[in-house]
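All protein chains but one are shown in place.
Think of it as A, B and C in the order they're written, each chain with its own count starting at 1.
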Amino acid sequence: MQRKPIGKTRWAIAEGYIPAWSSSDRRELVSHETACLLNAGDREAHVAITIFYAEREPSGPYEVTVAPGRTLHLRFNELRDPEPIPPGTDFSSVIESDVPIVVQHTRLDSRASDLALMTTAAYGE
Amino acid sequence: MQRKPIGKTRWAIAEGYIPAWSSSDRRELVSHETACLLNAGDREAHVAITIFYAEREPSGPYEVTVAPGRTLHLRFNELRDPEPIPPGTDFSSVIESDVPIVVQHTRLDSRASDLALMTTAAYGE
Amino acid sequence: MQRKPIGKTRWAIAEGYIPAWSSSDRRELVSHETACLLNAGDREAHVAITIFYAEREPSGPYEVTVAPGRTLHLRFNELRDPEPIPPGTDFSSVIESDVPIVVQHTRLDSRASDLALMTTAAYGE
Partner (left out) sequence: MQRKPIGKTRWAIAEGYIPAWSSSDRRELVSHETACLLNAGDREAHVAITIFYAEREPSGPYEVTVAPGRTLHLRFNELRDPEPIPPGTDFSSVIESDVPIVVQHTRLDSRASDLALMTTAAYGE
């Protein structure tokens, strides 16, 4: 099975916002803001995330590990250490890894009775 | 008619998720996760797709061919060989071609009574 | 006023699909597939668009002009020469300009009673 790395080691997502409520409490339908992290290579990825706010100091690093040949769809909603990200608040993130990864940003918003979705490749360099 | 290739030969889509149900059974409204593959050149593109999961080994290659001067809007839902991708499961994909192609990722989610859509250019290198 | 060009001269949008119906006949709510073309420079942009299909020969060129310092939000639905693009059909596009432009792809889908939207920067090179 293929284990050739792809991606970059430094990414940014300028958009960031956790909708403050949801019309469903099923986990797959709860409003969420996600960074999808793909580690296609053969070495573990040690990832550090910094959260930037509009009116306070940045927070982090939030540290996660992505095993070789695995993907992690990380919900910003579920980050706890060093502190939760408050819902209903504008933020951005910088995502740094010690090996190349690919990062994509997705939001599911279920505040209304129907769903809204958006996604984009993150900015990598 | 133009036959000048455009694109890259290695792409990744870090997001991947097939919604587990649909509010319609019309094919165009069934929830789907798609990789749009454009082969603008004059040689057949032999494409190999590897699927990465959160908690198991990658799967593939899924092999498809895109004729010269053609597009293929490939639904991940409909891949069968070597195995179907389970719905409701986080995944990522790496898409490799022997000639340059352009890849874009789109999801249509019809779990609610109305539609949600999202799209992004894939990450190429 | 600024007239410094930005962008590239060759772009591709691998996704393409004109929803076959709409829940409204107001122009701004009719389902549409759009290429937004920004010409930030001081020379007229002569743009040629080629449409690629899944199962037939490419079609085009569709020719449009974008004046210096202007934007054109071009609806694929409204292209007529050399032929309309059929709704409900998978396609891709290659967009070529004689001066640098920036291209972004947007779809508004109003087949359901509510709206769905998606957008992405096109792939440029």
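Operating definition for what follows: a contact is a pair of C-beta atoms (placed from the backbone, for glycine too) under 8 Å apart; a residue touches a chain by one contact, two chains touch by 3 or more.
What you see is a predicted model; the values in this text were computed from it and never measured.
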| item | value |
| --- | --- |
| Which residue of A:Asp25, A:Glu57 or A:Asp81 touches the chain not shown here | A:Glu57 |
| Contacts of chain A with the absent chain, listed as residue ranges | 10, 12-17, 20, 50, 52-55, 57-58, 60-61, 88, 90-92, 94, 105, 107, 109, 111-114, 116-123, 125 |
| Absent chain, residues of chain B that touch it | 114, 116, 118, 120 |
| Chain C, residues in touch with the chain not shown (by the definition above) | 1-2, 6-7, 28-29, 34, 36-38, 40, 69-73, 101-104, 106, 108, 113-121, 124 |
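What we mean here is this: only the chains that are shown with their structure count from here on.
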| item | value |
| --- | --- |
| Chain contact topology (line, ring, star, complete or other) | complete |
| Chain centre separation in whole Å, for chain B relative to chain A (CA means) | 21 |
| For chain B, residues that touch 2 or more chains besides their own | 113-114, 116-121 |
